[in-house]
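What follows is a short report on a single structure.
A single protein chain has been omitted from the complex, and every remaining protein chain is retained in its original position.
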Amino acid sequence: MKVIVDLCVVPMGVGVSVGKYVVECQKVLQAAGLNHQVHAYGTNIEGDWDEVFTAIKRCHEHVHAMGAPRITTTIKAGTRTDREQSMQDKIDSVVKQEL
Amino acid sequence: MKVIVDLCVVPMGVGVSVGKYVVECQKVLQAAGLNHQVHAYGTNIEGDWDEVFTAIKRCHEHVHAMGAPRITTTIKAGTRTDREQSMQDKIDSVVKQEL
Amino acid sequence: MKVIVDLCVVPMGVGVSVGKYVVECQKVLQAAGLNHQVHAYGTNIEGDWDEVFTAIKRCHEHVHAMGAPRITTTIKAGTRTDREQSMQDKIDSVVKQEL
Partner (left out) sequence: MKVIVDLCVVPMGVGVSVGKYVVECQKVLQAAGLNHQVHAYGTNIEGDWDEVFTAIKRCHEHVHAMGAPRITTTIKAGTRTDREQSMQDKIDSVVKQEL
């Protein structure tokens, strides 16, 4: 089952600057070979359900290992059986209709 | 790794009444033996990370099998390494301080 | 326009224990006269759109005033024009079908 995810990992108890934890999560996604795209309030990921959620778990493990005692993460996850749709397809469908 | 999750599964393309899909997800969580509690905008679940996310995947599979061609799900997931905390602990800590 | 909201306010840069900020938000909602119900991963609120979102803004203002330099909040917001539905109706519709 393919999934498109929006992921926002928030480490708590480590101060206000969380950029290095976000960067670590990017590396985890990169190492997993998952197509992903950072935006201003999270990271979009597409891939096989199990691979994507294994990578999200690994993000939690890495961020805890970096010293964050608590993490709260928000995830949006979309699946569909009617047709294939990539992250780029979703953006294109909006941009095309705006023209 | 233990996790507390807030899960909100939204089937699309099946009309406005989605109660029966929510009920099906409750059954999936029940069958998984996971402690869970429905509220007005989702369901809280606590348990081992892998068991919880396996159940969430199964919710998507069941809701698609019931005929929903598209699903968008919102998940909040909290983990901590500093101490054990249950769903009831979280509620109690707020209620106690309000007194 | 009536709305049902799930609100989860996360103060950052104040350590791992955020209970007192959650309690402050409960007081804000109480003072606003809004029907609300805390759960293990947020608080559900129902009421007029403007009143609910004015209260959410006030939560941010109060939590900043308590010393949190950064806040990230997750909100789910549901509206419908087909019929009236309360938070309790939503829970009842699931519980009834489970029997």
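Note that the chains take the letters A, B and C in the order they are written out, and that residue 1 is the start of every chain.
Note that contacts are C-beta pairs under 8 Å (C-beta built on N, C-alpha and C of every residue); 3 or more make two chains touch, one makes a residue touch a chain.
None of these values were measured; they are calculated from a predicted model.
> Quick one: which of C:K27, C:R80 or C:K96 touches the chain that's been left out?
Spelled out, the listed residue whose C-beta touches the missing chain is C:R80.
> Could you list which residues of subunit A touch the chain missing from the display?
4-6, 8, 16, 19-20, 22-23, 26-27, 37-42, 44, 46, 74, 76, 78, 80, 82, 87-88, 90-91, 93-95, 97-98
> Applying the definition given at the start, please give the residues of subunit C touching the unseen chain.
Considering the whole complex, subunit C reaches the absent chain at 1, 13, 49-50, 53, 57, 60-61, 64, 69-82.
> Could you please point out the subunit B residues that touch the chain left off the display?
Answer for subunit B: residues 8, 10, 12-13, 15-16, 18, 69-70, 72, 74 touch the chain left out.
The rule is simple: only the chains that are shown with their structure count from here on.
> Find the geometric centre of each of subunit A and subunit B from their Cα atoms only, then give the gap between the two centres in Å, rounded to an integer.
Centre separation, subunit A to subunit B: 19 Å.
> So how far apart, in whole Å, are subunit B and subunit C when each is placed at the average of its C-alpha atoms?
Spacing between the chain centres: roughly 18 Å.
> Between subunit A and subunit C, what is the separation of their C-alpha centroids in Å?
25
> List, in ascending order, every residue of subunit B touching at least 2 other chains.
In subunit B, the residues touching two or more other chains are 74, 76, 78, 80, 82.
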